[in-house]
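Heads up: the structure comes next, in structure tokens.
All protein chains of the complex are present and in place, except for one that has been dropped.
Right after this comes subunit A.
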Amino acid sequence: MATDPISGGEAIIRCLENEGVEYIFGYSGGAVIPIFDAMVTTNTRIQFVLTRHEQGATHMADGYARATGKPAVVLVTSGPGATNTLTGIMTAHMDSVPMIVLTGQSVTPMIGKDAFQEADIFDITMPVVKHSYLVKESNQLPRILRESFHIATTGRPGPVLIDVPKDVSAGDCTADLHAPMDLPGYRPDTPEYEPADVQEMAEMLSKSRRPLILAGHGAVMSRAEKEIRRLAEKIKAPVTTTLLGKGAFPESHPLSLGMLGMHGTAYANKAVCECDLILNIGSRFDDRILGNPAQFAKQARILHIDIDRAEVYKMIRPDLYCVGDAREVTAELAKHVPELDTGDWIERLAKYRRKYPLRYRKQGGLKMAHIIDELYKMTEGRAVVATDVGQHQMWAAQFYRSDDPHNFLTSGGAGTMGFGLPAAIGAQFGRPDDLTVAIVGDGGFQMTCYELATARLHNLPLKIIVMNNHYLGMVRQWQELFYEDRTSGVDLEGNPDFVKLASAFGVKGFNLRRSGDVRKVLGRMLEWNDGPCLINAEVEKTDNVFPMVPAGKALEDMMIDPPRKGQKLDKPTGST
């Protein structure tokens, strides 16, 4: 139905309102002026958050989406503005985060002619989006906006890019803002799972004596936490999660084994090695949890539940699989499966838990694990935690146990340094009343620390802990263990004084230098109530994360403790 013309930019804003958008994270520029103008002319209730860099905007949107479960929106200009979003889009794509990225584009007659600030962002981003559009006419905007939200949030979620030429956003739009979608090839809502498959899974589970549930990000996104808990308690199966699956099962629960994989708990990895059945709910069997795929869970039959058919058989050949929504399939499974007697199995794992607990020394130099452990205790596990990537990320995953599926935000698949601070800012926007803590390394923090300005501008009550070991610690750990201590390119000599840096942005800073001061300084941070604050934690330079499964090795080859001095280890064969 035709309506009075509005500008393409106004159509975009109205469509975003119709989708319930609260925030747009972004950065202005010439090619998007009509859209920014529409924010004024429409008097929209959507709040625009001006970041300091487009990468920061995408990670903020990502953090917002992960913390709230809602799709997030990014708006940037053409050319370098668009290409600066690439890392954030790839990060969202790898972790299946629903995100709409609107990029400005040169006017349509100039496309392909190397116009000022023109980048072929449609093609540049093609491998890292779920879908993308180059809008040719203003009247296409309402349909494309609707389709984008539908695609980004349904099935396996992911980022959708909409490239909007300036004449399209400036032109007249008369199309119905609720224009029908036209997606004949996209059928994510079709219930593909067969009840008979679930029945068969239940029968296989019923014969298991040493079952293990593995919950991944798919379980988080389908909000399957209650169903997983019901199932685990009914069959008395221990539950391990991937890094992104943290919180899909409460980590304070007696049946929780915490995270598995390269830096997972020893008892989770031993459970994988000794179980007779693995029920994978929404994990894509990432190489960081498999170790050597050929050696993975050799004694176990493998059941795989995934919403994405393309993930089945990709890494592991399951004995039985079910393509469907994690929550629906798990709920159905719980109906059919009988109660199991797994007493011996649980007892065996309890022994491993006692024998190989996660640990660190409180004596000596200041340890990242110590700070995170105390933070967990002082906040009673209730904080939303966002991390960067590296050693601090793994210690955070180990020691900041999560009972909520939306409380641990981290770049798992992409391993994006610089993710932590902007993701925490986005999460804080989405959940203003919740305590939010960014745990970042000195390396990653410096990649996006300019977003302190955004946090300060909005007076967000954000807490930031910079784990400052003056090193790219995880790479140094690998060089130390597998390259005979030949460190190269990892010494972050020249780090700024992070407290002074924070001060320059108007952010309160605290120094933490001694183990004995951990509780005191964390307490000051938690009590600070005048906007964001930051702790510069001068942690031990050469501490290493254990347990560790060297990349490419089997989980059986896990190193629970550091190798003895002089012990030579093979170079890892797996990816990073």
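The working rule: a contact is a pair of C-beta atoms (placed from the backbone, for glycine too) under 8 Å apart; a residue touches a chain by one contact, two chains touch by 3 or more; residues count from 1.
Assume contacts and distances are computed from a predicted model.
J.: What is the protein name, per UniProt, of the chain that does not appear here: "CRISPR-associated endoribonuclease Cas2", "Spermidine/putrescine transport system substrate-binding protein", "ABC transporter permease" or "Acetolactate synthase small subunit"?
T.: Matching the unshown chain against "CRISPR-associated endoribonuclease Cas2", "Spermidine/putrescine transport system substrate-binding protein", "ABC transporter permease" or "Acetolactate synthase small subunit" yields "Acetolactate synthase small subunit".
J.: Looking at A:40, A:310, A:350 or A:504, which residue reaches the missing chain?
T.: A:310
J.: For the full complex, which residue in A:6, A:134 or A:383 touches the chain that was left out?
T.: Counting the whole complex, the residue in contact with the absent chain is A:134.
J.: Tell me, which residues in subunit A touch the chain that this view leaves out?
T.: On the side of subunit A, residues 122-123, 126-127, 130-132, 134, 151, 155, 183-186, 308-310, 312-314 touch the unshown chain.
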